[in-house]
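Other chains of the complex are left out, but the ones given are in their true place.
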């Protein structure tokens, strides 16, 4: 969306409806999920999705820090989405900028919508997402990873939460934007869904969409989320197929887009 | 009775009312509170407006100053949107650095302004790579009785519509209106059980099971969305709320046009 004054806008769709990386309009980038790669965390997952690399870890239920956030009747869900300094083109100063803080908030709210928080009063469930390499869609990759990490940590949830961004590129609605499409496209809409209910727990949008384009985008997002859901489930199955819970061994699950 | 318990009782009450299609202040589910806009409220700003939605009051002041462009957009002006949720405006806010609620509010308003092309950034270049207009949109919350995002957006759109670029003061020509190209309006809904209501009060925000904000422009585009709070919306919900958001948006845009 940040194309004002930019010079060389690439051609994002060719005459045959092929995208800049050869994908069709409804194709996902390759997605690989690895459950349980970290030893210290209570649950963890690593996601490689196109050129994104994202690690998620979950700690909890545990004591709440800072204490005054404690809730008498339920767990609080805290999230920290952070980008590594070297994850983007121009080195990013370490620490949470305003964008990261906003994303942390909407992801925490998304997960609090699916976790059975009443089961763990006076505790905190902490979700940490580290973006190691970024190429558009990192918040969705973070949700996908964190969701598997929560399951790996044994936190009871209504369902896993798949997520994907839909967008508009050269006037056409497409699934799972990559960086150039995000930079020079006309709209970006990240969403996260609870497959069991068909409802969205995360939804953001920026750009231009008519009513019809929005409808088409929501439909396409639901299709994308369903595919991702399958990869998430397989990653968890593989994890426990390989071994019992924890201790260094790693399971991973891949699907071609 | 502790504050927490009182809040819980209020929440139950709000949800019970919603089941019957009622609201605490007697409004219909799709009815906004009274809206009032006072343009030019602050003489020290280059554009300003006080927006009231019910008892919620947000004052927006726009300052336009000469500065440097960002290296990656050497031919464009700079836009900065900020929302100050000062502790004067609510018993819930404490002094300190901006909370994540303040950050979310300013970023959601900022996104709508940018996506709607409300400020013609290309037109704010003075000398490429060297000198551009920097446009600060500061939303100062005075009374937080719910639905800050819509009130801040309304104040910002009204203030921008009245902003004069102070060229003389900076010795770069004659003063001229900033002249927003488009006027974005945000409309916020919250879920209360099976009902979804527009323009929530503070009590409804506390009670709600999900919040959805939809920004529209006058050309029939959705330009920004933000789901917030714990809760969920179906795609059908989103489409229905989009239609309602267009209706509210058009009405408020009319109000701004007539200022």
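A few remarks follow.
Each chain gets a letter, A and B, in the order it is written, and its residues are counted from 1.
Methods note: a contact is a pair of C-beta atoms (placed from the backbone, for glycine too) under 8 Å apart; a residue touches a chain by one contact, two chains touch by 3 or more.
For clarity, every value in this text was computed on a predicted model and none was experimentally measured.
The complete set of protein chains in this file's complex follows the formula A x3, B x3, whereas only one of each kind is placed.
In this text, only the chains that are shown with their structure count from here on.
Chain A and chain B have CA centres that are 27 Å apart. Chain contact summary for the complex, chain A toward chain B: residues 1-2, 4-6, 72, 98-99, 101-102, 104-106, 109, 112-113, 187, 189, 194, 197-211, 214-215, 218-219, 222.
Those residues of chain B whose C-beta lies close enough to touch chain A in the complex are 4, 72-76, 100, 103-104, 106-107, 111, 114-115, 121-122, 125, 210, 212, 217, 220-235, 237-239, 242-243, 246.
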